[in-house]
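What follows is part of the complex, with its chains left where they were.
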Amino acid sequence: MSIFKPIQEKQAKGKVKTIFNEIKKTRKIRKIPNFWKSIAHNPKLLERTWNNLKEIMRDGALNSVTKELIYVAVSITNSCDYCTRSHTFAAKKKGATDQMIKEMIDVVGIANQNNKLVEAHQVEVDKIYK
Amino acid sequence: MSIFKPIQEKQAKGKVKTIFNEIKKTRKIRKIPNFWKSIAHNPKLLERTWNNLKEIMRDGALNSVTKELIYVAVSITNSCDYCTRSHTFAAKKKGATDQMIKEMIDVVGIANQNNKLVEAHQVEVDKIYK
Amino acid sequence: MSIFKPIQEKQAKGKVKTIFNEIKKTRKIRKIPNFWKSIAHNPKLLERTWNNLKEIMRDGALNSVTKELIYVAVSITNSCDYCTRSHTFAAKKKGATDQMIKEMIDVVGIANQNNKLVEAHQVEVDKIYK
Amino acid sequence: MSIFKPIQEKQAKGKVKTIFNEIKKTRKIRKIPNFWKSIAHNPKLLERTWNNLKEIMRDGALNSVTKELIYVAVSITNSCDYCTRSHTFAAKKKGATDQMIKEMIDVVGIANQNNKLVEAHQVEVDKIYK
């Protein structure tokens, strides 16, 4: 659907072009992924999203691999195919091993199950957690 | 609601008692949290859930702190209050710093936003991710 | 919050009063539950919701106990506390045994887990299911 | 995407092969569905998931057709296409009639609507349900 036609790299101008270049440089990629092209119709949204993501996902108290795995875990839980695929890709590129991904998936599976067991039983919060 | 009255520690017998003791020992806690008491009406469910959780959450390619943070990220995304509180508590007990939790929350926030931006724009999966 | 103050039984007039009476008679209850009082500020919504629910939840190819269990399964998955409690109550009143509820919860738990395992692995639909 | 390449039946060895055979025998199917092939990269996950599913989905206080319908109701609510298709298929194979599936869908529709009406009105839980 072309609610908003993706902005191709050749069409990018001004702020959009600058951000596209920064994304490619920072991510060490040659082509702009469809996500960024899709939101580029709204340069403010593109700028805000890129600046926030860049700041949030860099190494900190959590390294960037861990952050990507958390991002994937959320995306799986929200059933976002694009996000699951692209951030699993990013996690591996940054150094996540297959075993790390397997263990992340295990946690996502049991957490989703237990979240619902809690709801089913209307478990009251223990005082110690309040 | 008492669909199923929680099984108090004093009432626990047989398999339930054994698992309650193992939970307290493994987790280094004195009281059984309400979650386990709530599902203990169904000993098979208790046993299956505990055995799976114990196996999944221990140190592996991902350390157990990272696993707790992933668990919390899923629980926030699913709006499970009990799970968010209890596993944030567990993460801190296992050594997660405030800064680590802050950064996990930042990732959860932006992932939830971007998951929906992807949906809004019906972004097509890039070939490189397939 | 009183976005819309619940309509108490004494205040009910006209169409609202008629529906309140029908709910009590059909459900064999003495007091109107808060859900119906809450949506009664909008008589059309009350009427539409009650008529649809009454038609949908009655015995058919599936008996009404099974329907209540399906309703609870959806409500757990959506984390709706009120709905989980009220329809578990209704299921029991209609004859659901504790064992039936336990088994429903087991299915809800594993389905929620497997739904996410499918997403995590981006499983392709088998030809036989298309 | 081949985060983890599905394990084809010919490639299956050891525990994976044994479980694949058991799945085919229990389900009376000739080919292993993609779900099981996709998670077979992690034999423990495969074993745990199959053993739990087998135990949970068999006839009990609820018959296995009812359980499949509950499974589908959860999968629809979670927007899991694969799960919706494969378990609708399973439900029919086990004997669910078209009319039963229609009525299940009706319940899923109204439950999802009412879950949100409850949230919109912030309905308080009636004492009788506590």
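Going by the order they are written in, the chains are A, B, C and D; count residues from 1 in each one.
Basically, contacts are C-beta pairs under 8 Å (C-beta built on N, C-alpha and C of every residue); 3 or more make two chains touch, one makes a residue touch a chain.
Bear in mind the structure is a predicted one, so any value in this text is a computation, not a measurement.
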With 4 of the identical chains in place, the whole complex in this file holds a copy count of 6
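In the analysis below, only the chains that are shown with their structure count from here on.
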Matching the CA atoms of subunit A with those of subunit D requires turning by an angle in degrees, to the nearest 5, of 120
Counting C-beta pairs in contact for B-C and for A-C, the higher total belongs to A-C
Relative to subunit B, largest Cα-centroid distance belongs to chain C
Chain-centre distance (mean CA atoms) for subunit A and subunit B, in whole Å, is 21
Taking each chain's centre as the mean of its CA atoms, subunit B sits from subunit C at a distance in Å of 27
Here the gap between subunit A and subunit C, centre to centre from mean Cα coordinates and rounded to Å, is 35
Residues in subunit B with touches to at least two other chains are numbered 1, 3-4, 45, 52, 78, 80, 129-130
Residue positions on subunit D within touch of subunit A in the complex are 1, 3-4, 41-42, 45, 78-80
The residues of subunit B that touch subunit A in their complex are 1, 3-4, 31, 33-35, 38-39, 45, 49, 52-53, 56-57, 60-62, 66-67, 69-71, 73-75, 77-78, 80-83, 85-86, 89, 97, 99-100, 102-104, 106-115, 117-119, 121-126, 128-130
The subunit C residues in contact with subunit B across the complex are 79, 85, 88-89, 92, 98, 101-102, 105-106, 109
